[in-house]
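Apart from one protein chain that is not included, each protein chain of the complex appears where it belongs.
Order as written gives the chain letters A and B; numbering starts at 1 within each chain.
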Amino acid sequence: MTPMLQVANLRKSFGGVVATDDVNLDVIKGEIHGIIGPNGAGKTTLISQLSGALKPDAGAITLAGKDITHTPAYKRARLGITRSFQITSLVMEMTVLDNIALAVQAQDGTSFRFVKPAHKISHIREKATEYLRQVGLRRRANDLTSSLSHGEHRQMEIALALASEAELMLLDEPMAGLGPEESKNLTEFLLKLKGSRTILLIEHDMDAVFALADRISVLVYGRVIATGPADEIRNNRDVRNAYLGEE
Amino acid sequence: MDYTLLFVQVLNGLQLGLLLFLVASGLTLVFGILDFVNLAHGSIYMFGAFIGASLTLLLGNFLLAVVIAVPLTGVLGYGIERLLARNLYDKDHLDHVLGSFGLILVLDTAAHMIWGPAGISVPLPAWLDGQVELFAGAVIPTYRLLIIAVGLAVAGGLLWLVNYTKLGMLIRAGASNRTMVSALGIDIQTLFALVFALGAMLAGLAGMLIAPITTASIGMGGQIIITTFVVIIIGGIGSMKGAFIGAIIIGLIDTLGRSFLDQLFELFMSESAAETAAPAVSAMMIYILMAAVLAVRPQGLFPPKVR
Partner (left out) sequence: MGKITKIGWVTAIGMVALAVLPPFFLMTGQAFYLDLATRLVILAIAAVSLNLILGFGGMVSFGHAAFIGLGAYAVGIPAHHATWGGFDLIASYNGLLHLALAIGISALFALITGAISLRTKGVYFIMITMAFGQMAFFLFQSLDVYNGDDGLTIDVRSELPWINLDEPLQLYGLAYVSLVVAMLLTRMIVNSRFGMVLQGAKGNDERMVTLGFNTYFYRLTAYVISGAMCGYSGFLLGNFTTFISPDMMHWTRSGELMFMVILGGASTMFGPVLGSSVFILVEELFSHFTVFWHLPFGLMLIGVVLFIRGGLMGLFKGKRG
């Protein structure tokens, strides 16, 4: 099977610090691919390069056989990559529904319209409401985003990733800052998505990662030190030493 | 082409560039450390010119006047920091711009009330008022050479300050990062006020130096501030090296453009067309240069590393 996303010898350094050190990675269509690693291992830097927010110094990124290494971020989104943010990134001064509607609108390809009020485009509003229902935020639809709790913001991040209808979702620590109950709910939710979307999942919550991921790559100091099925990684001695042992 | 004239004009361009650097260095210092956009920097330059002019007339000695006037503009800068700028640091750049725009109105009107609507011309001592013949035909006013010398000396001092001192380290680190500054055990409030005062002194000095050539006048601050912006945009906002190189480039291009562009244009268009086009193009030239630099490097030639 050809991988959906292929990363070859990706390299990025800031000043003297190498954040991504010749990373090689394959993500297969339909899988949930976990990426674990200690803080400062370069996980977010990796995602930022995949989404196009950061330019790599060297290496190549291929999406479904197409080289996207130099494709700008907004075009990658149109090619079917979306990301969520570890530190919540939303339009705080808009309502919850407006945020999601923007994602739907982006998919709809009808954003360059000047006349009809956005609030009256019912198919977009309905679709956005449906995504909010899925993540359990429907009753918050008309509230200002800034008035929501941290947990609700995390749910919005997921709703946005869903609404962008991307085939490949790059989720950057979706559980960050969630309580055990909320984490469990989100894990179940992502489990339901399994198969219908391809997900690259960065996560610190080991229970969640091992419950969700088909395969896992371990990133330490910018290097992938192991890749394999979840069980294999759990029992890998290097991994235990380098990372899991510290837990 | 008249090479003697070219040489003289290059020196004039250098002199303009160094004056621009004096103003730009203060602006870039204040922005680099305080993250504060001070539109009223040009008005401080104007105040420097007026204070210098008054003291020259009072004391009858230009150099002595400058020596006294420079610290006075420092005090002015200190006052502005205390009374206005300090209250704006926590707000966004739009508020800085509007607040200092208000300050321009206040300072310009104050100058109008104190010194009247007409400009003040500044007499030079006899030994500076003459001309020097550098070589056959190349006659330069002695005073312009003095400006070049002072400009170079200050530039050297500032580059030393930025590259070899603790203050310079803060600037290079992009020390609008307040936690870092306080982690180094520095009283931020004092540091900020001193930096502001230093910036004001540099602008004031520039105003004093130019006054004997152009006279001290109300509108001079508004004129120089935009050119100064162009300088630091080209150089990279917050960068001392960028301010220096940007200032010299702008000084040379502006001066040479105004004096030679018509001759250049006459090479490929009629004399009357060149006479119309040359002033128009030379008026826009520094902005076209700015646009060209930004098209390639949106953060200027020497963007500060950390922001």
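Definition applied: a residue touches a chain if its C-beta (ideal position, glycine included) is under 8 Å from a C-beta of that chain, and two chains touch if they have at least 3 such contacts.
Just so you know, these numbers come straight off a predicted model, no measurement behind them.
Chemist: With the full complex in mind, choose from B:Leu11, B:Leu88 or B:Met220 the residue touching the hidden chain.
Modeler: That would be B:Leu88, which touches the missing chain.
Chemist: For a quick check of understanding: of A:Leu63, A:Ala106 or A:Ala176, which residue touches the chain that isn't displayed?
Modeler: Checking the options A:Leu63, A:Ala106 or A:Ala176, the one contacting the hidden chain is A:Ala106.
Chemist: If I consider the whole complex, including the chain that's not displayed, which of A:Thr20, A:Thr44, A:Gln86 or A:Ser164 touches that chain?
Modeler: Looking across A:Thr20, A:Thr44, A:Gln86 or A:Ser164, the contact with the absent chain belongs to A:Ser164.
Chemist: Out of A:Val17, A:Ala58 or A:Val91, which is the one that touches the chain we can't see?
Modeler: Touching the chain that is not displayed is residue A:Val91.
Chemist: If the hidden chain were put back, which residues of chain A would touch it?
Modeler: Given the touch definition above, chain A has residues 51, 53, 72-75, 77-78, 82-83, 85, 89-94, 98-99, 101-103, 105-107, 110-119, 121, 144, 146-147, 160, 164 touching the missing chain.
Chemist: In the complete complex, which positions of chain B touch the hidden chain?
Modeler: 31, 37, 39, 84, 87-88, 91, 93-95, 97-99, 101-106, 108-110, 112-113, 222, 226, 229-230, 232-233, 237, 276, 279-280, 282-284, 287-288, 290-291, 294-295, 298-300
Assume only the chains that are shown with their structure count from here on.
Chemist: In angstrom, rounded to a whole number, how far apart do the mean CA points of chain A and chain B lie?
Modeler: Roughly 48 Å separates the two chain centres.
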